[in-house]
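Omission of a single protein chain aside, the complex is shown with its protein chains in their original locations.
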Amino acid sequence: MGSWGFIGLAYGVAAAALVGYLFSLRGRLRDAGAALSALEGEGGRKKS
Amino acid sequence: MGPTRVGRTLGALAGLCVAVGLYLGLVAAPPDATQGEVQRIMYLHVPSILTAYAAFTATFVASALYLWRRDARADAVAVSSAEVGVVFTGIALATGSIWGKSTWGVWWTWDARLTLTAILFTIYVGYLMLRAFAEEPQAAARYGAVLAILGFFDIPLNHLAVQWWRTLHQPSSLIRPGGPSIDPALLVPLLVNLAGLLLLCGYYVVERTRLEQMRQRAMALRLMRGRRG
Amino acid sequence: MEIRLAVEVEGLTKVFGSTLALDGVDLCAARGEVVALLGPNGAGKTTLLKLLSTALKPTAGGGRILGEDLVKGRDSIRRRIGMISHNHHLYEELTAAENLRFAATMHGIRPDRDGIRKALGEVGLDPQADLKVRTYSTGMKRRLVIGKMLLFDPELLFLDEPHNTLDQAAVALLNGYVASVRARGGSAIVATHNLSRAYDMADRFVLLRDGAVTRRVDKDRLTVDQLREIYARHAENDGGSDAAGPVREAGRRAPA
Partner (left out) sequence: MAVAEVMRRTWAMTWKDVRVELRARERMNAMLFFAALILFIFNFALGPDLSKLREAAPGLLWLAFLFTGMLGLGRSFQAERENGCFEELLLTPGDRESLYFGKLAGNILFMVMAEALILPLFAILYNLEIWSALPGLFVVALLGTVGFSTIGTLLAAMTAHLRAREVMLPLLLFPLTVPVILGSVKATEALLSGAGLAGAGHWVKLLGGFDVVFLVVCPLAFEFVLEE
């Protein structure tokens, strides 16, 4: 594999890791947000 | 808690800086005299290990703060920068190994810097597992903080041990006490890429901290609901 | 200055993860008084006991134990209290004498041979002094813990379900010891769900459920059956809290 092959592989792996982490983070943030609003919503209903 | 203004600006800046760094590293910078084109992997490998060190230093500071003042925010930052630090250490390992394959023909050499990166990776993966296994969040935060402090004191000793143990690779040019000894043409892309990855790391830590705080808030709400239930 | 209250805590709260083990409990105990914490399992009795004995740090709330701040004065509190629990905190491989010598040293007392022998004698374990605790029955282990308390001579005693699996003689010895502590001006907090034992031992009863105090009752002319009935109403089922009930509290109206 030529040197540009290795460079592509290295940058590709790094990009995959960083983008992958970003999406995982976004997903977890969405789920936490949903769980939070559910709890807050429920909390609200009980108080009124 | 939506994405904060700080988070968004950090993210944008990081994107810009990484783009510039990519251009400089892959296009503008001259190929290395001895290694040729493949030396460009350095613009990714060295900045990612330095960013990981920065993230783990933040974990150390936040952990010490947590133990001192028991401030939940410090704990959130500690676990967040540890997790992001592990991601960057993983990248450093992968790129280091690929660089090793291209220059020495082997995926893994017990070269000083690669070995240190591997040790760092195992210590902080252990940190994340310890936090996951501890049932009770306060215990997870406390144990994690202690481990982060142990890790912080351990790293310089690891450096010493591994440097003496063996150094195939040229001694890490950037962190050498004498300061960077490589010619400016290579230095500028290196520093730009470093700035890019540091900003990106900052962005990830800010977002991950926000996630941790949302989880903390959800736990508090479940608690409140328990009280009124 | 001679403090009147051995225990004076407000708003004691303890959270484990997202479970609320104790929810803002106030408690007072005067010198020379024995207070019983009654309630079903999981009501928070043991958690409260652990907070008062400084084994656990409170998530919120605080107060004073023997005049010392619950959190900052932990060290000196620990020197002046004793704990008798259903699991006996003894090392099975050590003999009775060795266990006492170790516990005394860790407690900051200089243990001498005859001091230990005397304590063992008083709880009737002198002949077995050099046998491994592994060979002891539960009753004998409880006696050894009382022997340890004789060495510690605590001003404030904590008892966590001390009565279960005890033979008659050991129960008498335990009640006798608690009475002797009270006679010397000391106090005790006992957590149990054994109503008749609590009735014999305590002057006041604090009923707990789901980590909160549901009722406080003085013994005065109360019979054990009345106590059982109040317990059934306040600690067992979901009966409405009886706001109007005659509640005597040392100087302060307890939250309903």
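For reference, chains read A, B and C in written order, and residue numbers begin at 1 within each chain.
Note that in this section a residue touches a chain if its C-beta (ideal position, glycine included) is under 8 Å from a C-beta of that chain, and two chains touch if they have at least 3 such contacts.
All figures in this text were calculated on a predicted structure; none of them were measured in a lab.
Note that the absent chain touches B, C when the full complex is taken as a whole. Of the candidate positions C:Arg31, C:Arg64, C:Arg79 or C:Lys219, contact with the unshown chain belongs to C:Arg79. From the options B:Leu65, B:Ile149 or B:Met219, the residue with contact to the unseen chain in the full assembly is B:Ile149. The omitted chain makes contact with chain B at the following residues, 67, 119, 122-123, 126, 129-130, 133-135, 139, 142-143, 145-147, 149-151, 153-154, 157-158, 160-162, 164-165.
Think of the hidden chain as still there; on chain C it touches residues 50, 53-57, 75-76, 78-79, 81, 83, 85, 87-94, 98, 101-103, 105-108, 132.
By definition in this document, only the chains that are shown with their structure count from here on.
Spacing of chain A relative to chain C, judged by their CA centroids, is 50 angstrom. Taking the mean of the C-alpha atoms as each chain's centre, chain A and chain B sit 17 Å apart.
With touch defined as above, residues shared between interfaces to two or more other chains in chain B number as follows: 222.
Interface of chain A with chain B (complex): residues 1, 3-4, 6-7, 9-11, 13-14, 17-18, 21-22, 25, 28-29, 32-33, 35-36, 39-40, 42-43, 46. Against chain C, in their complex, chain B makes its touches with residues 135-138, 219-220, 222-223, 226-227. Chain B meets chain A in the complex at residues 22, 26, 36-38, 40-41, 44-45, 48, 84, 87, 90-91, 94-95, 98-99, 101-102, 200, 204, 207-208, 210-211, 214-215, 217-218, 221-222, 224-225, 228.
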